[in-house]
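Following this message is one structure expressed as structure tokens.
Of the protein chains in this complex, all but one are displayed in their positions.
So, subunit A:
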Amino acid sequence: MTVRVLLADDHTLVRSGVRRILEAEPGLEVVAEASDGAEAVELTRSVRPDLAVLDVSMPRLTGLQAAREISRRVPGVRTLILSMHDNEQYFFAALKAGASGYVLKSAADEDLVEACHAAMRGEPFLYAGVTSTLVGDFLERMRRGDSAPRAVLTPREEEVIKLIAEGHTSRQIAAELVISHKTVERHRANILTKLGMRDRTEMTRYAIRAGLVEP
């Protein structure tokens, strides 16, 4: 079954770049393009894609505002935010706006396809910076004794979590520990589940409790 994608970005070159990447992937099909936030909301209502990929800074409605509108008015449609900002505040703002994930433009060539699949599975897509922020904060709180370890991590997971907290990407971790990229991804998913950050609601709740973002 192919996933029907709507693409919104005010920059034509970026839009066609993203389109080519997505169309090269079997199972993804771009069915509509919008050049601003308001048009994206309109098109989402009329075309009913499965997934809307929204640039964060667009005229008329920003990507975040558009995501909020879409999740309110067309609740079945998943959304992904595409952004220049490597800043976890934007990421949490995206989750609060109802988006399933947040992809950095500087990593879009590698992450975008993966993020689309994750969104369709109903999992949040975390870019490397955010994972290391969350995990780093968790480790810090555990060291201070603020929060009892909620789950026992395996020694391998302990290794992975430290590297994540230091900001290494999955690929670097794979190289460091001489394991496959897939395995690292699996460890990462397991760790997040054990820490109570399995989906977007849990993650937002954790971030609020930890004071990383405002409620």
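Here, contacts are C-beta pairs under 8 Å (C-beta built on N, C-alpha and C of every residue); 3 or more make two chains touch, one makes a residue touch a chain; residues count from 1.
One rule holds for everything that comes next: contacts and distances are computed from a predicted model.
Remark: of the listed names "SprT-like family protein", "Branched-chain amino acid ABC transporter permease", "Ferrous iron transport protein B" or "histidine kinase", the one matching the undisplayed chain in UniProt is "histidine kinase".
Among the residues A:29, A:86, A:114 or A:185, only A:86 touches the chain that is left out of the figure. Interface note: of A:108, A:128 or A:160, the residue touching the hidden chain in the full complex is A:108. Within subunit A, the residues in touch with the undisplayed chain are 11, 13-14, 16-18, 20-21, 24, 56-57, 62, 64, 84-90, 93, 105-110, 133, 211-215.
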